[in-house]
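Written below as structure tokens is the structure these notes are about.
Left out: one protein chain. Kept in place: all the others.
A, B and C label the chains in the order they appear, each numbered from 1.
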Amino acid sequence: MVLSAIILTPLAALFLTLLIPARNDKAIKAVSALAGAVTVALAAYVWFKFDPYSTARYQLVERVEWVPTFGISYYLGVDGIGVLMTMLNAIVFLTGALSMWRLELRVKEYFAFMLTLVIGVFGVFVSLDLFFFFFFYEVAVLPMYPLIAVWGSTRKEYAAMKLTLYLMAGSALLFPALLSIYYKSGLNTFDMVALSGHKFSEAYQIFVYPFIYIGFGVLAGMFPVHGWSPTGHVAAPTAVSMLHAGVLMKLGAFGILRVAMPLLPAGAAYWNGPFAALATCNIVYGALVALKQDDFKFVIGFSSVSHMGIVLLGINMLTIDGMGGAVFQMFAHGVMTALFFSAVGFIYDQAHTRDIHEFGGLSKHVPIASAFFIIAGLCGMGVPGFASFWAELLVFIAAVKTMPLFGVLAVVGLIISALFMLRVLKHAFFGPANPKWQGLRDVTAWDALPRAILIAVLILFGFIPRLALALIASSVRALAGGI
Amino acid sequence: MSSGTLALLCTHAPLVGCFGALVVLRRAPRAAAALNILAMLASLGAALAIFAGSNHQPPTIISLWLSSEGVPISFGFLLDGTNQLMGIIVALIALCIQVYSLGYMKGDPGYARYFGLHGLFAWAMLSFVYSANLLQAFVFWELVGLASFLLIGFWFEKPSAAAAAKKAFVMTRIGDVGMFIGLILLLSSTSTLDIAQLMQASTLASIPDARLTLIALLLFCGVVGKSAQFPLHTWLPDAMEGPTPVSALLHSATMVAAGVFLYARFHPLFVAAEGVSNIVLVIAIITAILAATIAMVQRDMKRVLAYSSISQLAFMLLGLGAGSLYAGVFHLTTHAFFKALLFLCAGAYIHQIGSNDMVTMGRQGAAKLRLVSAGLVIGAAALAGLPPLAGFFSKESILAALHGAHANAFVYGAYLASFLTAYYTFRMVFLVLRPSDKSVLPAEEHEPHPHGDVTGSMKLPIAILTVGAAAAGFAGDFIAKLIGAKALHPTYGEMAPAIGIALAGVIVAFFEFGRKDAAQQGFITRVGALDTLFERKYYLDEIYDKVAGGLVSLIASVSAVVERGVLDGTGDLAGNLTIATGDATARMQSGRLQLYIGSAVLLIVVFCYFVGGY
Amino acid sequence: MPKDLLLFGPELMLLGGALLVFIASIAKEPKSEATWGMALLASFAAVGLSLLTLHERGAPFFPGIYRVDLFSQLLKLGLSALLCGVILISRNLPSVRPSARVDAPLFLLLSTVGMMMLVSATELLTMYVSLELSAYGLYIAVALSSKPRGSEAAAKYVLFGATSSAITLYGLSLVYGTVGSTSMVKLSGALVAGADPLLMIGMLLMFAGLLFKLALVPFHYWAPDAYEGAPHQMVAFIASVSKLGAVGIVARFAAMLPGGDSATLFIALSVASMALGNLAALAQTDLKRLIAYSAVAHAGYLMLGYAAMSKTGLAAVIFYGMIYGASSVLAFVVLSALGRDGENPTMESISGLYQRSPLAALMMLVAIFTLAGIPPTAGFIGKWYLFAAALQRGQFWLVLVAAAASTVALYYYLQVVKAMYLAPPEDRPRVELTFTDSLAGLAALGFVIFYGVYPAPLWELAQKAAALLG
Partner (left out) sequence: MTLSHFLLVALALFALGLYSVLTRRHLIGLLIGVELMLNAASINFLAFDRFVVKDPATGQIIVLFIIGLAAAEAAIALSIILSAYRAHRSADVDDLDELKN
């Protein structure tokens, strides 16, 4: 029942939030933060309860028939990947809620929408029924619109609309593809485990795979349909950026791993070349564009495009290392990018500008807040000691082995990502201290809490990558073995 | 304690110091410094203890670290002679320099941070040295780079420091990327990255020749980046923007030596790889001469030393490339001592006088610092390769190795570099210690601003290193035994030309700079073109900036334009087109009833035709 | 006989209610409150009786031409419930001519009776008469508007409607001639037996009239005008009750078709409707007109289900018809409240609705999400079923087009959301929802959310109902 509990916790918080009068904003924030803490605890429970060495691929399974005549069941369960992603969402949820402690505008609705988003994301990570998977997927996507359009900044309405339409266009590709899988199988069930046992004809798999891959790929920030993502990041408020880049984009990659690959292994094997090429474009091109951005958030936004490219590249290697690295990168990038946005948000909320050239020597005025950003930046450059290093390492190893050309290009992308990160650090955090920012307040212990949690996670997994890799090993092996 | 525990202590004690200084003791800088020095002491003690007890323990201690199916990466310590030696050197020099920093960094607002970063560096460097696994080594290699980045940018408010830090990181990363790819190729060729295992002849023999060469070249890229060899050397002189003790520790004695150390570590591989050693030698000889020529015309003392480091690192590679592990490692050891010493002396002058400019130092009475000046002379003599100081022996063995193995071109090149080394070193000594009234060198534009007096805590390390620089040359046999390589003992006859050349360099320097009333004008100024070429560092910075930087910037700009114009543009265009179509569609609702009915009827007729089958 | 009365109960209730309303309205000083209350009671009673007879079967009074079964009763339940909702928000009819306010419920009740008979009719003439009966009420309902535009809309509506009804009748005559009977059972048999071209043309012409009710392209022209010109509550009625009735009768006919060419035809019409409706809606600022175009698009979605030519498809259509009706009511709860001044609500006038009435904004949001097909509303699952049905026939590309059309639709739906939640209210007045408004709204909201999360009960009913067709 714990998986249901994970979905129900934010749901309960949502109802509670709707009941609390809007003026009582402290209570509303506390409810969300508390729900975040509870989900972290529950996710931790799942983590320990999950036995990576068991032969059962999906564990902690719950199943209730939902629409039996249509083969829909409320079917939850997690494999190692799901456990890791659930934990990621819980962490980002908690820290995101804490990061918005200073929010004053329309607090109640903000948290209501955020909780909706969180429910959707949890739902996707634990669903084993294709219908519910898609259901939660859509639930997760839509709240982004108001969250950006109301609480955002910088062309927020344009960004919100763009994001929604891109993502919905992705869903439009998914819709027919998922349904056709249901009918093609002839099993009259949306149970993904059962469906993955069915062998679809190779021609069919090859036909339908790109729909699903691209459909989910849009959300994963896949080149060339990533345009919504940086724009969205820039416009979104702090916690939304955190959830958006930290978790939501992972839904796309997760969808590919959970739906496209197990169900259509032959499709994956057929298409992995072209998609790996696109993923390489993601990595290199994203980094190059980031190099020319002056807005903090645009830099991070395009760095996310680049980093998600690593995830997609890893996935398309179809090897245990590649996919394991991709999954780990999903987790690591999620935490890292949450830290990024959290750090930027803190500065932006006070300075009201994000142009890196307007800053300078921030490390002098706000050393701790800067340290948070710098740490995230180091993590983004793939410096060892942080979780993302191992993830990238595995993906690169797999890529150089499997597709040397893409692998080498991707590794070279590391140089560019160092360039753009360092450029930001140099302009904004180093150099002569701009007296204009003398009055900036540095973080208090309370502000530091969410960021410190994120850093702790990054370092923990940076030093003991085995924690995560052992967890996902069997799942990834099963996944790669199926192809 | 078992040697495993000792290794753990040795490598990780500084991490405790780092954490303590950066997180816990941010507001107690003195305690932070003390903590780090204690940690370094512990490291040194542990390193020595490992050395002392090494006969009773297995050389490698392994535990599984990262495990993915195709990438079983173990974390462990390889405690063989080479590592023991390097560990002791690193710990000792780091300790000296931390003690030195107590005085040098006094009053700096970032005192605690400084020591914390030192701890970070020491942790990374020591862990790198003792790594049992190439990937583990790579991890710490990168962390060493990170620590270097943070320390170069320590005075981050100086734009030049921020720029130098960035440059260092990027340039070394270019090399690292090559090394990383090499590492992956190695892994996929042998399915192991265990260093001890890799170095076995059978493992190496199992790799196809062409691939082995490729791997060796890629690994060498990492060496080139980290040890600042041509063409990736330009970051090192800029790295002098960091505090001087940092330059002493990282950018001369230990960190930049990591590249050479790696080469030494993988010596069997480089030897086995066909054709690589020639490339190495060419690069090394180019670097040695290039750096030495630039050092001839510098006025900034730290820059002279920086170029000298580049040149000396190239010497080490010459030795290694010539096939002599002993020569390279030996020079690495001696260089660590005398170069650290020289930097600390430079730091003392800078501290006392407040300027990096050698001419200014001389005119402000640098010679009055007796102990420091003594250290400078000894260090310089060692660097120039004058007997019986440390550098003499190690350089001789490199030359001997070159003689033994390779074509004469390299030998003559090395002679040239030695001559230049002696020349620029003593140019430096004379500029600093023997200011001349007749000097044609103009005074520096801005006034020096001294930091304070040279304290006891600064003098002590100088004294220790002076002894080291003087005596380390006699440890050759010991080192050979430790690393298990054959020592080279050149005869005096073989040594004669080198000694002569070094002396010649010193003498030329004396006549031009050291004589009473010397004009202090180098012979190179007579060849204006060369002078300018050296002065401008062969225009390499400009070329890189224009060509590589410009190219990347161009591609990035194009990408950004593509993003805005093409990709975003397409999206927006699709949206706008849709909306425009919507307007047009809505206009079909013309308001004219008969058109409505007419079009409906028309369609019905069409459909009738269709279903009626007529 | 009592059984027959019971089976015919819902219709009788509404007829009785209509009679009462009529009598009350010719009183000396008629009170609109009174007629409203009567209509409400009658529709409640109809709901109750529909529920009671949900699982009954029979042929009350007119064997062979009138059938009561789960299909008809389910739709009647839907029709009466939607009527109930419409009447609940019709207490004040600001956009209806003052003199006609008292009469308005009469036309709604009569028209609903027509719909109810329509879904039970198994004979062509009965069907035609019911169709006309339901249409007359609508024509007048549109004409009740206090604005000149109302009469223009009504005139266009009635003339377009009469023309299409004449076409239907002509088609019916051809069918009669080829089948030799007006019984649907015979017709169905004839259709199965073979494709007589004359019969097919007759069917086609007949369909024209039915598709007119559904506002499917190219019979959609009346919809935007009628929606814009008619009084708000009357539009609510057209959008919900009338739509569901049309869904029902088209389902009955579609079940008889043999597939093949007709499926191709349906697909063509479906694509045209989805495209035209959604595209034209992009250009709208009048919300009622926007909803009208969205209705055209929804007719296209529904056509996907018909085109599947399968029981699943019909079940999906029935399911979606119910959901669509509920969401229309929900939307019009808010739109009528916004249009209290008698003017049409626009993108402007809905601005800042969130500040002016959070509850109304929430209702509108849910309505819009339902229309857009976003979970956890039932619109999502409704579309899921429709698309699934189409895919069962291998219509991959068709579904892709439909999904793409929904994406386009999202743009204008979000414009509404944007206006409600983002635009400042400036000095626009607060929006007051009366008790009955809230009741209708909350009921509809509960309906679409509940079945959005747990669709099984309604879906199974729809499936059973669909199984009875054909």
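Basically, a contact is a pair of C-beta atoms (placed from the backbone, for glycine too) under 8 Å apart; a residue touches a chain by one contact, two chains touch by 3 or more.
Since this is a predicted model, take the numbers as computed values, not measurements.
K.L.:
Based on the whole assembly, the unshown chain contacts which displayed chains?
P.N.:
B, C
K.L.:
Pick out which of C:G64, C:P98 or C:G177 touches the chain that's been left out of the picture.
P.N.:
Reading the full complex, the residue touching the unseen chain is C:G177.
K.L.:
Thinking of the whole complex, not just what is shown, which of C:D4, C:E132, C:D196 or C:E343 touches the missing chain?
P.N.:
Of all options in C:D4, C:E132, C:D196 or C:E343, contact with the hidden chain holds for C:E132.
K.L.:
Tell me which residue among B:L25, B:L204 or B:A586 touches the hidden chain in the full complex.
P.N.:
Within the whole complex, the residue contacting the unshown chain is B:A586.
K.L.:
Name every residue on subunit C in touch with the hidden partner chain.
P.N.:
125, 128-129, 132, 136, 139-140, 143, 148-149, 151-156, 158-159, 162-163, 165-167, 169-170, 172-174, 176-177, 180-182, 224-225, 228-229, 283
K.L.:
Please identify, in ascending order, the residues of subunit B that touch the omitted chain?
P.N.:
586-587, 589-594, 597-598, 601
The definition used in the following text is that only the chains that are shown with their structure count from here on.
K.L.:
What chain pair has the highest count of contacting C-beta pairs?
P.N.:
So the chains sharing the most C-beta contacts are A-B.
K.L.:
Can you work out the whole-Å distance between the CA centroids of subunit A and subunit C?
P.N.:
Result: the chain centres lie 42 Å from each other.
K.L.:
How many Å are there between the centre of subunit A and the centre of subunit B, using C-alpha atoms for each centre?
P.N.:
Comparing mean C-alpha positions, subunit B is 36 Å from subunit A.
K.L.:
Using Cα averages as centroids, what's the distance between subunit B and subunit C in whole Å?
P.N.:
Inter-chain centre distance comes to 77 Å.
K.L.:
Which positions in subunit C touch two or more other chains at once?
P.N.:
As it turns out, subunit C has residues touching two or more other chains at 411.
K.L.:
If I count partner chains per residue in subunit A, which residues reach a count of at least 2?
P.N.:
165
K.L.:
Along subunit B, where are the residues that touch subunit A in the complex?
P.N.:
So the residues of subunit B touching subunit A come out as 64-71, 135, 138-140, 142-143, 146, 153, 156-159, 161-163, 165-166, 169-170, 173-174, 177, 180-181, 184-185, 187-188, 552-553, 555-557, 559-560, 563, 567-568, 571, 575.
K.L.:
Along subunit A, where are the residues that touch subunit C in the complex?
P.N.:
66-70, 109, 131, 135-136, 138-139, 142, 145-146, 149-150, 157, 161, 164-165, 168-169, 171-173, 175-176, 179-180, 182-183
K.L.:
Going by the contact rule set out above, which residues of subunit B touch subunit C in the complex?
P.N.:
Its residues touching subunit C are 575, 578-579, 581-583, 585-586, 588-589, 593, 596-597, 599-601, 603-604, 607-608, 610-614.
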